[in-house]
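Complex shown without one protein chain; remaining protein chains in place.
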Amino acid sequence: MLHILTLAFRRLLTTIPALVIILIALFLLLQLAPGDTVDALLAQIGGAESSVIDEMRHHYELDQSTSSRLINYLWRLVHLDLGQSAIYNKPVSHMILERLPATLLLMGCAMLLAFTFGTILGILSAQKVNRWPDTLISILGLIFYSTPSFWLALMGIVVFSIYLNWLPPSGFGSIGESLTGMAAIVDIAWYLILPTTTLALVYLAIYLRIMRASLLEVSTLDFVKTAKAKGLSRRKILVNHILRNAMLPMITLIGLQAGTMLGGSVVIETIFAIPGLGRLAYDSVVQRDLNTLLGVVFVSAILVIIINFIVDMLYAKLDPRITGH
Amino acid sequence: MAILKDYFRSPIARVGTILLLLIIFIALTADWFFPGNPLRLAGRPLQWPFVNPKFILGTDQAGRNIAAQLFHGAKVSLIIGLVSTLIAIIIGVVIGAISGFYSGWIDDILMRLTEAFQILPNFLLLLVGVAVFGSTINIVIIAIGVVSWPPVARLTRAEFLSLRNREFVQAGKTIGMSSTRLMFKEILPNALPPVIMYASVILSTAILMESALAFLNLSDPNISSWGNLVGNGRLVLRQQWYVSAIPGIAILLTVLSASLVGQGINDALNPRLKKR
């Protein structure tokens, strides 16, 4: 375990240069944007006198040189000080902390759903390779992969909320009822069914495809032949030998997709009015609140790094070749 | 040519190719079937499809012809998809090739850069790009290309790393070939096939990303985009769900055709899996 931890920690350290590149790029983008924080604030309050504007510029350190502001910016980020949100008039970090749980819940559920069903369908498909169940699953996978999630979400709302009236069309828990304990969880779960499914479907298709390919690939390896020569049954070979080896690329995929999934949650959260990070990102683009937007991007990057850290540990736990010598 | 024969043997590839040709046909004939601006008011708003022969697919709440928007949207989707895929591939191949060929500190720097891009969620980065530079069609295309190159770079780099020490490359070095010649004339042709196969994935995600952006009303408002139409339809979803449904199917079919063609190429070039 200690081995795995040190290894994963080392990996974590190697992401620092990438993170620094991201931060510098974000800062430069801020510089390129037409108008600065003060302009955004002014637009919000409807203008001010020039002396006040200068005062504000000074307050936000906008009158200093680019390099010294870059250093200040980085230094503030180290302290997780993401600045002030122009539209919400709150520190960005507070806004993000408020919104984080909903996004994590949505992503976690979607990831779990996609991974579980992707794996199961992938196994089914590979077991019946080139026969009709495989063809059916593969075609379904291709269709899932090609379906825009926002459209699927709308169609889901039309069918399940408007016509069948089974599921709520939007929101994140019933408003006005103060539910507690189990009831609250069930209530939120009820609201999450549609968003989770629509967000997960594309990833399900990807997991399914990778799992199928990975299983077929591993089945051709020599140790599978060894297992056959031992007299193991097909099922035992699959469970005892092929599966764990075939899972390795799937684990890697979780890390690779953490980022895309965060991006996908922008659309889903907007459609279903879920108070999450994605929704916050969308609102800040619409309202030109760059400070908040970059804060969300920064936190998303940290989130992706953390997920990759966990994935690395999981991988090392599954594959003894990583920690061994 | 044998590959082409292999390719067309698979039903997946045939269906994909026919579908793609159909969409290309629709895109090319948009101006001929539906001349003029597709976003102009054409008739009474919210007419259902197959009711009025003049508006075979009906009209949206602004009275715009859905069929016209669909035809012109095909053009937009294909152009955005192709150009941003091209941008992503060019950036990715150049960075991946340099990184894989030279290794050492050049590789280190380029890979950190690639990692940085991979850590940032694509779509969020796209939002930042649009928020900072505006949302004209050119910027959207470039931004989609710029956020899509990292996987191409990684793929190219991996190919270069494995090919770099292949004996024919070493032989090329010993008979006096220059680095550029080795990179572009010896290694690159061998490294390209998996990249080309991957292009269909980029094309798919590029089309999906643009439509999502347009759905959120953050893409170029002056251009007829399928995503935009789906987004507009959201306002009348309760009754006239067809406004959203029709363009969504168009996106689905376009992305599906790209995926099918990609799958077909993949199967044709990977005979091992095909034989099973």
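A and B are the chain letters, set down in written order, and residue numbers restart from 1 in every chain.
Just so it is clear, a contact is a pair of C-beta atoms (placed from the backbone, for glycine too) under 8 Å apart; a residue touches a chain by one contact, two chains touch by 3 or more.
Here is the rule we go by: contacts and distances are computed from a predicted model.
Peer 1: For the chain that's not shown, choose its UniProt protein name out of "(2Fe-2S)-binding protein", "ABC-type dipeptide transporter", "NADH-quinone oxidoreductase subunit I" or "phosphoenolpyruvate--glycerone phosphotransferase".
Peer 2: In UniProt, the chain that is not shown appears as "ABC-type dipeptide transporter".
Peer 1: From the list A:245, A:292 or A:308, which touches the chain that is not on show?
Peer 2: A:245
Peer 1: Can you work out which residue in B:46, B:137, B:177 or B:249 touches the chain that's missing from view?
Peer 2: B:177
Peer 1: Contacts of chain A with the missing chain: which residues?
Peer 2: With respect to the unshown chain, the touching residues of chain A are 10, 13-14, 221-223, 225-233, 236, 240-241, 244-245, 318-321, 324-325.
Peer 1: Name, in rising order, the residues on chain B that touch the hidden chain in the full complex.
Peer 2: Per the touch rule, chain B residues meeting the hidden chain are 166-168, 170-177, 186, 189-190, 276.
The rule is simple: only the chains that are shown with their structure count from here on.
Peer 1: Centroid from C-alpha atoms only, then distance chain A to chain B, rounded to Å. What do you get?
Peer 2: Result: the chain centres lie 22 Å from each other.
Peer 1: For chain B, which residues count as touching chain A in their complex?
Peer 2: Touching chain A: residues 112-113, 115-116, 118-128, 130-133, 204, 208, 211-212, 215-216, 218, 227, 230-231, 233-234, 237-238, 241, 244-245, 248, 251-253, 255-256, 259-260, 263, 272-273, 276 of chain B.
Peer 1: Which stretch or stretches of chain A touch chain B in the complex?
Peer 2: Residues in contact with chain B: 15, 17-19, 21-22, 25-26, 29, 32-33, 129-130, 142-143, 145-152, 154-155, 157-158, 162, 213, 216, 220, 256, 259-264, 266-267, 270-271, 281-282, 284-286, 288, 290, 293-294, 296-297, 300-301, 304-305, 308.
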